[in-house]
Every structure is written in structure tokens, then in C-alpha cells.
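One structure is given below, represented as C-alpha cells, and several questions about it will come after.
The complex appears here without one of its protein chains, the remainder shown in place.
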Amino acid sequence: MLRRRWVDAVVVVVVVLAFVLAPQAYSNETLLFQMMVYIALSQGVNILYGFTGYLPFGYVGFFGIGAYGASLLMLHLNWPPILALLGGGAIAVLLGLVLSPLLRLSGAYFAIASLAASQAVYLIVSNPALQNVTYGPYGIQLVSQFNPTLSYYVMVVILALTVAVVLYIRRSRFGTALQAMRDDPVSAAMAGVPVVRQRTFAWMISAGIAGLVGGAFAWQTSVFYPDAVFSLSISIFAIVFTLFGGAGTLLGPLFGSVVLYGMYNTIGISDPQYFQLIYGLLIILLVLFLPDGAASLLKRRGSHVL
Amino acid sequence: MSSDALLSVVGVEKSFGGFQALRGVNLEVSKGGALGLVGPNGSGKTTLINIISGIYAPTAGKVRFGGQDVTGRLPHQMSHLGVNRTFQVPKPFGSLTVRQNVEVALGHSRRSGRKTDDILAFLDLAELADREAGSLNTAQQKLLDLGRALATDPQLLLVDELGAGLSPADLDLVAEKLNALRRDGITMLVVEHLMGFLGKVTDDVVVMNAGAEIFFGKLEAAAQDPKVVEVFLGG
Partner (left out) sequence: MLYALIAGVLFGLYYALIGLGLNLTFGVLRMVNLAHGDFVMIGGFAAVTAFSAWHLHPLWSLVLVAVLIFAVGIALYYVLVPRIAATKDPEMISLVLFFGLSQVIEALAVMRFGNNTQSIYEPVFGKAPVSILGQPFPAVWVVSGLVSLLALLLVYLYLYRTRIGYSTRAVMASREEAEVSGISVHKVSAIAFAIGLGLAAAAGALAPFMLGGITPDLGVGLTITAFAVIVLGSLGNPVGTVAGGLIYGIALMLMQTYLPSWSALLPYLLLLLVLLVKPSGLFGRQVRSA
């Protein structure tokens, strides 16, 4: 048990150090920041999909509401950025709570319903009728709060927190119960696991992570339109990175994010359709030939994947 | 209603859309007793088990357990109260090890449970403790279902076709284990097609047909009952 704790601590420290030191070696801080965003988001997807089997196509809704929540708290109530970030996370958790009845639906219904929910939130936030509150389609400007360095390090902290949460879940009774529920919800309930409550809890943790990340993204970017933080592609990236690396593990989604997001930046930014084509094909091939992701290749050879 | 009934099912009905699976079932299981539940496929036995264990809420009627009205409680609540079950088609946590399967149940039990090792030893699963449950064969998975149920320290155990698909030797073994559990004071409701097996583990049987009970009494007497005979031979 003690040795496991050490391993966990080392993993968190390595991740933190990697992103603290990376700007010294590589000058594109924006790319590093966005890589952290996607690692954290794919871990958020991982908590839900990897441990409960629920696939949140609409995950971006939490990211977007976190970005908007944090921004509006800064703009309307003059909250300092870090406090506003926490506020954005809290609002995302609240949205998760409001949407938690969706978790009564079975897999495919849930996936599509969550997609519909995120679109609904986007259409509400970006609606011209709410221009006085959300600035509608005209987007957010946080110029006076712009602080790329501090927001970068705050993102490192959020990432570390996310990694720690995933590690905790993997090790804990809660995590085992989630996996049991994913394998068979009826058996889990008969084993005494309060299935809906546990699932809701995982959903809200997952929502909170996306909300915090969204807030950090808003702060770092400081000028953005609603479609930038509600774009379905954000959900898609997080899901593909998770599936590629291997859901249910810590390192899988991390690996997936670093490799695929790196790839996206070399080929995708100017012609995103090529990348879309590649990951579309990747999804099809993964599902047909490697449903448990890259991590399962190692597992097949007998290694334990953290 | 007799005072020593641990479980009583009173006028329970269940319909799925237009289809009425149960049309008013009444039965009682006395504390420490073992009641068999037989009937043709589709007569509603498993539906009844699902209702008692909280997986479905009945459309009408009441379920009482230990004198308490437990109608419509959720499965995990029933589990916490001391009602558990096995499944006709075993439902293991396939990606967890055998040991973890039992530990999940033990960890969420609200009752003074047994120890994981004792349960695995009792069910002859000790050697498989670190195997993934999904890789076990059906008979082993059925035993694991039972093990998970035992981990929650049930007062009432609902056994849904544990015998189906077992070899005669395994059947005797399982019957023996159920009888051992009974001696430990666990009350049972046993759904089974195999009459020999049922005779070994139960005192009385209820025969169901088309969503209602048509006979209650000794298994041997059931074979003589014209209504029962008609259901099994004439249907």
C-alpha cells in the first residue's frame, strides 16, 4: 500500500515537473497549455467513461460553462481570477447535478442526451437575447485580467489535481465500485453499491474538472467567442485521446493526449479536416481492433499499466 | 399471516406495458425455511425474484420483509437490509478479480459480514481468487454470484436457477452448500427446474403458472395435483 502511494506521488510530481520545466525547452507556451487542457479533459472523460462506461459526448458543455462562469464572475462581480476559476468549476458541478437525471438512461441514450444538453447550454449562452448577461454571440474579453504566466501555472496545479484524483479513484473502494457498476450495474446494486449515487458522484467530479479547466482556458485565452469553448471538437478530442490511450488507466489518456495532440499540431491546425479524417479512421480502427486502447497492448504482454 | 414469516408477498402484480407478468402472487417464507418456486418458463418466477430483490417495483401489492414493508425499495437498500440473490445467467464483475468481486460486496455491506477468504474457501473458489471473473466458466461464475451475495450477510437468499447447466456431481455439491447455509440460519427462496435438486434443498414448493401461484405444499404432493400436472404436461 505504501509503495503504491509512493508511485502515485512520483507520477504527480513528474507530470508537474514536466510542464513546469517544458517552457524552458520549448517556447510555444500556448501549445503546452492546450496540451495540459486536453490531458485534464481526457482524464475527466476517463473518470466517467473508463470507470462507469458512460460516454459523455457533451462533455464540452462543462468546459464551456466553466469558461463562461469564470469569465462572467470576473467581468460582472470583479472576482479575482483564481477565485473566479473555482466559481466556474462550482457552476460546472452544479450543471452536472442538474443534468444528473440523465444518468438514469442507459448508455447510448445517455451519450446522445449529454450531447443535446451541451448544445442546449451553448445555444443559451450564445443567444443574442442574453447579451446583457453573457455577451451573447459576441464573446468574452478579459483583457484586464490577462496573465499568461500565472494562468499557465494555475493550469499545472489543476492538472496535478486531476491526476491525483484519477489515481485516488483507481486505488480506492470508490473506484472499484465504479468498475463493478460498469461491468454490471444490477450486480453492483445487489452487492450493496448505491449505483445511481456513486455514478452521480463520478459525473460531478468529472464535471468539476472540466469546469476548472474551462475557467483556466478562458483566463489564458482571455478573448474568445462562445463556439471556441463549446465546440463539439473539444469533446471529441478528449474522447478520442482517451480511447486511443486506453480508458480506465491513468497513463493511457495522458499518452493519447500527448501523442495525438502533438500530431494535431503538426498536421492539423491549418487543415483540420485532415486530422479529422485521421482520427475518424482511428476511432473506427480502434473500436474494431483495439477496443481497450494502446494500454491494452502492454497489458497483453503482461505489464501492469498504471 | 403467520408471525414467523421472514418474507411475505401479498397480491403482487407486475405488468410491462400491456403484458401482465404477475397477476397477484401471494407467498410466505418462514424464518429459517426454504421454499421452492417452480413453474414453466414465463410463469413469472424470475420477475417475482426481481421484485423481491428490488430490481423492479411491483405495479400493485406489497412485499414485507422481517415485518417491515419494503415494497419498492431499491436493490442496494434490499441488500443492506439482508436480502440478496443469485442470477439465472450469472452476472459477475468481469473485469475485476474473483477476490475483488467479493470485496466490493463486503465493502458496501451494512451488516456484519463474513471474511472474503472464508467465503472463497467455502465455495471452492480460493484458488481462483486472483483470476479475472470474466474468465471463469459459468458454473464458477454462478458460485461467485453466490459468494457476492454471502458477503452481504443475507438473512434471505433468493436463488435463481443455480442448478441449471451444472453436472450431476456439481449439483450435489451445490445442494450441500445451500443446506450448510441453511444450517447457518439463512432463509431461502429457490427457483429451480431440476426437481431432484429442489427436493434436496427445500421443504415446500409454490407452483406458479401465468403470473399466479396455483399450488403450495410438499413437492411430492405437487406431482399429484391435477392443476400442476395440467400445467406441466398439458400446456
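Labels A and B are assigned to the chains in the order they are written; within every chain, residues are numbered from 1.
Note that contacts are C-beta pairs under 8 Å (C-beta built on N, C-alpha and C of every residue); 3 or more make two chains touch, one makes a residue touch a chain.
What you see is a predicted model, and the numbers here were worked out from it, not measured in a lab.
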item	value
Given A:16, A:75 or A:112, the one touching the chain that is not displayed	A:112
Hidden partner interface residues of chain A, rising order	53, 55, 57, 101-102, 105-109, 111-113, 115-117, 119-120, 123-124, 127-129, 232, 236, 243, 273-274, 276-277, 279-284, 286-288, 291
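Basically, only the chains that are shown with their structure count from here on.
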item	value
Chain A-touching residues of chain B, taken from the complex the two chains share	53-55, 74-76, 78-80, 84-85, 87, 91-96, 100-101, 103-105, 107-110, 134, 145, 148-149, 151-152
Sites on chain A touched by chain B in the complex	173, 176-177, 179-180, 182-184, 186-195
